[in-house]
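The complex appears here minus one protein chain, its other protein chains still in place.
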Amino acid sequence: MSTISRALMAHPAAPELAREERAAEARCIEACLETAQVCRIGADACVEEEAVAELRECLRAEQDCGVVCAATAQVLARLGFPEPGDGRAVLVPLLQACRAAARVCRDACRRHAEVYEHCALVAEACERCVEACEALLARRS
Amino acid sequence: MSTISRALMAHPAAPELAREERAAEARCIEACLETAQVCRIGADACVEEEAVAELRECLRAEQDCGVVCAATAQVLARLGFPEPGDGRAVLVPLLQACRAAARVCRDACRRHAEVYEHCALVAEACERCVEACEALLARRS
Amino acid sequence: MSTISRALMAHPAAPELAREERAAEARCIEACLETAQVCRIGADACVEEEAVAELRECLRAEQDCGVVCAATAQVLARLGFPEPGDGRAVLVPLLQACRAAARVCRDACRRHAEVYEHCALVAEACERCVEACEALLARRS
Partner (left out) sequence: MSTISRALMAHPAAPELAREERAAEARCIEACLETAQVCRIGADACVEEEAVAELRECLRAEQDCGVVCAATAQVLARLGFPEPGDGRAVLVPLLQACRAAARVCRDACRRHAEVYEHCALVAEACERCVEACEALLARRS
């Protein structure tokens, strides 16, 4: 079990029965953190490439995705909200924004994946992030 | 004109005709930045209050709102996306998440606004942020 | 008085005698928030410029400065630490990092300020941020 999973399970609001829910949250948090960082490294790699002027769309999609994934991981750290209603009011549109940012970024990077390994890695990370957001959205909506 | 407005107008992608659009974006950015910071100060004020245990809902709503507003301001800094479609794919759900976070936080803080001035200030900032998000959403959707 | 100043003064840890200290913190917070956002807009403007390949140093300095200024504003939101020692242990090196990031960014942008208005605006914002960090550092160290 990862340190993040263990921290989520050590949260006093984590009820026994919600163990599976916590595991899905841990997977989504880890996907968001990894995707955010791989996007930031990919964006800087795009800046460094000679063909930077052709990579603008990629670069921006990676920056947006980095921001939205990082924000989603931060909100997912707070589990203790008593009313599921309130938690859902913010988390559902935020997960939708995160899924959208990861899709846009995956598609932009795939177009360059054969030329640039960093774009291929970003596209793969984004795909895992889309899946993790969808898994949580399926439980919440 | 604020420094942020001037920076938006100095962006090479800012077309002359979009001056009004840029002004709406500047207002939304400024509302998001101010709300994020007032939420963070309000959250720390809740932590400091003797009655912190009764302010948990407020505190969490302020933290979530701080995160989502800050992310929205960051994404709004990038105007140069060539296809409006892509920009809309991320920005619309993100503005919806921001509006939701600001509403939840406004409502949570209003319940304590008569006792704590910091809660009143957060509620006011959130209300302005809701309006600024709605103004941009009305233009984009 | 700005909303951020009012929120700082409404914090229960703000003692009467520290009113001047709070004002210096509010100025530093506002400089950090504005600089962070102007840097993000400036970075995206650099990406959009035809000569993006010549603006790499600027672009990265703006991104770093945006990150460090935003983090500094977040830490400055928490005033209530009982021991000044602990607060100083984190805040002093963080303000030093913020001042360094703003100086590097100011110097990188000044070299392009005559050609690009967005670089000139970033350089000006960074200069104000350097001064605001120094004013707080002079009080803390």
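By written order: A, B and C. Residues from 1 in each chain.
Rule of thumb we're sticking to: contacts are C-beta pairs under 8 Å (C-beta built on N, C-alpha and C of every residue); 3 or more make two chains touch, one makes a residue touch a chain.
In this text, all values refer to a predicted model and were calculated from it rather than measured experimentally.
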| item | value |
| --- | --- |
| Visible chains that the absent chain touches, using the contact criterion stated earlier | A, B, C |
| Hidden partner chain, touching residue among A:Leu8, A:Val92 or A:Ala108 | A:Leu8 |
| Interface with the undisplayed chain - residues on chain A | 3-4, 6-8, 10-13, 29, 33-34, 37-38, 40-45, 47-49, 70, 73-74, 77-80, 116-118, 121-122, 124-125 |
| Missing-partner contacts on chain B, residue numbers | 44, 47-48, 50, 52-53, 56, 59-60 |
| Touching residues on chain C - with respect to the absent chain | 56-57, 60-61, 63-64, 67-68, 70-71, 74-75, 78, 80-82, 86, 89-90, 93-94, 96-97, 100-101, 103-104, 108 |
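Everything that follows uses one rule, which is that only the chains that are shown with their structure count from here on.
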| item | value |
| --- | --- |
| Chain C against chain B, contact positions shared by both copies (same if over half, else different) | same |
| Turn needed to bring chain A onto chain B - CA fit, degrees, nearest 5 | 180 |
| Where chain B touches two or more other chains at once, by residue number | 70, 74, 78, 80 |
